[in-house]
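Missing here is one protein chain; the remaining ones are kept as they sit in the complex.
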């Protein structure tokens, strides 16, 4: 591939390739609470067990802190995003609000307005068993449901949009820790891009997979040996350059192609600023999986 | 109930009642990582969306920090506990390790030895697609699976035990914030009791429920109006004493009756030390739900 | 004072009084690092032991997170502010950068441009012992100093301005925890106001003082008994209304009168939104201490 290693940013090679994104349904929910800390606890619980729809009910993450001046009830909050198929999204928005936010002290829930292509009815007010009442909070129609901790205020329609999943890039480091810190720096940067989340633990993927398995036919997915540094010598078609000790991937979901594109850009650049990063590449399926292409050359 | 208010601790009334616990299958998993921080991120992701088996796949929480001197690979770690039915537990242990820990940077997984009544096979080594190998770490047989970030070490059998769910007590405060901080103090104390978790957000339940609904027949559960302070005047059989502004519940799962009993004790006492707490009670179903009774009188 | 209790916000009484501010020299320093987490650790160390110039070398706090897109070296950072007299400020800016930031891993230091009324020379480059060199980072002239961890980049002039100290308000709660959580909510809100800090622990003051002592002549300051709820019955001129169990004060330093005014406003309103807050007042010395008056009536 004589022309493929033709880009650099801050001395790091960017492979001339692209991440392949595909459509996903996305919803955003704003969780407020009496303090930033309690809003964070609820948001964390509500977005757990949500790294990949392969094995989790949905993909989810905290999008951003929302200051009190921007929330309907003027209390501090966090916006979370949930992404998956349309049917599962309806269930997950309901379940995660019901189990992880309604149950959390002092919280309220508002529509984060990811879009209005689909409106998800939450219908939590029936939990009030007749004691619920309609209230207007910050100009928004909500239900107020008596609970043990007081009244739980909830806007019961959450807008959803056909967003983009599968934005990604891979960070190759001259040491495991170079790649790890670069991944953290990338996640720090992406956390400032509205409309995006990095759903994996701490925003980072350590174990890339390929579809199926060469050896174990019953496995639907298995390790992507071409990107495993410790078996570089054993894999003839390894994609690991000499000297690379670890690869971490950042996976991005977003409300739009533009949001994911921006996240890719700031994430790649942040990773490239960390000493010891030697190469950035991205994952795709040859264009067969999804209609969105995020070229690394657009990241610099 | 002339004789029911006959106990006090630190000036707080303890109702003469009990929490009713019931059997649950419990497993403990130790997650280590290169730093305490990365182990925590993985543990947090793995125990999210896990407040109550009513709507979540399982109940889960971080049991405790495990110092490097006590882990098989001598790295810092966190012990997490997962609790639910036996069949669901097998699935959840596998899924949460596979999706939330295998994917997390630098992690390893070890059996936390909750018990050996049931052994859950994780069988993650097939993910290695033939590149996996057996290794001994800290005297323990593990698999080492090549992944992008390096090698993922995993002990593939996790012991489970028939533990106890449903330990609980309710904290009534003269203000919402008295009850809230008391709940946090209780959770702080319980976090030091081995073999127990408080699975709700921040360890606290804000919205207690009753089975079914008086008004909406299609609802399987609805607000427990007798414990809702804001409708105290509307509910003839309210359990809310005059002056109580909020009630928060602590729910405890544990590996044994003894562990839950100890957690109840330290939690109740911690709550009673917070100014503004006026009464502690507990929830039961008249002994019909479960065989374990945790009397508040044993908490002082 | 028949007309003094004539304001309310969200049902909370605001006393018709004002906070009295006075001039203070203020500097802002931007600390960047490889990750948000490491920038935070350095910023925390650099702003500790800095609650009040009565006993600390200066007053300091973290002003805000600065995203990578806004810092000169495109890495995540925190802006800290230091406030005290002009001479002490020069010393403190130097000492805190030298001892707490230069020593912290991966950090760089930039002028946060609080103002340019006074330019503080840091002159850390002499630490390089001749190995230092001039570099331009993000268009800014800096020094690059070889250290064990790599090269420490520092902009050596930090602008200072005559700002305002002593912005304050007092939160009175029907329980200690109502006042405490309200104080935390106020600090959360003020943390979003540019150009301000709340230098006390967690942003909150628990122990107000008066100048001198009635009983112990050798004491320069002692408890302000008129604002102590637990001795309300013993102090004839108590300022504690019946039913108030605790008072917490928020003290604000800012780069300008406008910044402190805005912080007062959002802080007071945030506190008033917390259930159980019954009254807000403010501290002044009858206008003898400082030229700035922040009236509570301007906060609503």
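Should a chain be cited, it is by its letter among A, B and C, assigned in written order, with residues numbered from 1 in that chain.
Note that in this section a contact is a pair of C-beta atoms (placed from the backbone, for glycine too) under 8 Å apart; a residue touches a chain by one contact, two chains touch by 3 or more.
Values in this document were obtained by computation on a predicted structure and should not be read as measured data.
Chemist: Out of C:152, C:169 or C:292, which residue would touch the omitted chain in the full complex?
Modeler: C:152
Chemist: Return the single residue from C:38, C:110 or C:169 that touches the missing chain.
Modeler: Residue touching the absent chain, from the options given: C:38.
Chemist: Tell me which of C:18, C:169 or C:227 is the one touching the absent chain.
Modeler: The missing chain is touched by C:227.
Chemist: Among C:13, C:30, C:50 or C:299, choose the residue that contacts the chain missing from this document, as touch is defined above.
Modeler: Once the missing chain is taken into account, the touching residue is C:50.
Chemist: From the list A:32, A:51 or A:176, which touches the chain that is not on show?
Modeler: A:176
Chemist: What is the set of subunit A residues that contact the non-displayed chain in the whole complex?
Modeler: Residues in contact with the chain left out: 37, 173-178, 180-182, 245, 274-276.
Chemist: What residues on subunit C make contact with the chain left out of this view?
Modeler: Those residues of subunit C that touch the unshown chain are 34, 38, 41-42, 44-52, 54-57, 95-96, 98-107, 126-131, 145-152, 170, 176-177, 179-180, 183, 200-202, 204-209, 213-216, 218-219, 221-225, 227-231, 234, 245-249.
Chemist: Name, in rising order, the residues on subunit B that touch the hidden chain in the full complex.
Modeler: Against the missing chain, subunit B presents residues 34-37, 67-69, 73-76, 150, 181, 184-185, 188-189, 192, 266, 269-270, 273-275.
In this section, only the chains that are shown with their structure count from here on.
Chemist: Taking all residue numbers at the subunit A to subunit C contact, is the shared part over half or under half, that is, same or different?
Modeler: Same: most residue numbers at the subunit A-subunit C interface appear in both copies.
Chemist: How big is the rotation, 0 to 180°, that puts the C-alpha atoms of subunit A on those of subunit B, in steps of 5?
Modeler: 180
Chemist: Roughly how far is subunit B from subunit C, going centre to centre by Cα mean, in whole Å?
Modeler: From the centre of subunit B to the centre of subunit C is 38 Å.
Chemist: Starting from the mean Cα coordinates of subunit A and subunit B, work out the distance between those two points in Å.
Modeler: Here the centre of subunit B sits 26 Å away from the centre of subunit A.
Chemist: How many Å are there between the centre of subunit A and the centre of subunit C, using C-alpha atoms for each centre?
Modeler: Each chain reduced to its C-alpha mean, subunit A and subunit C end up 35 Å apart.
Chemist: Where in subunit B do residues touch two or more other chains at once?
Modeler: 176-177, 180, 245
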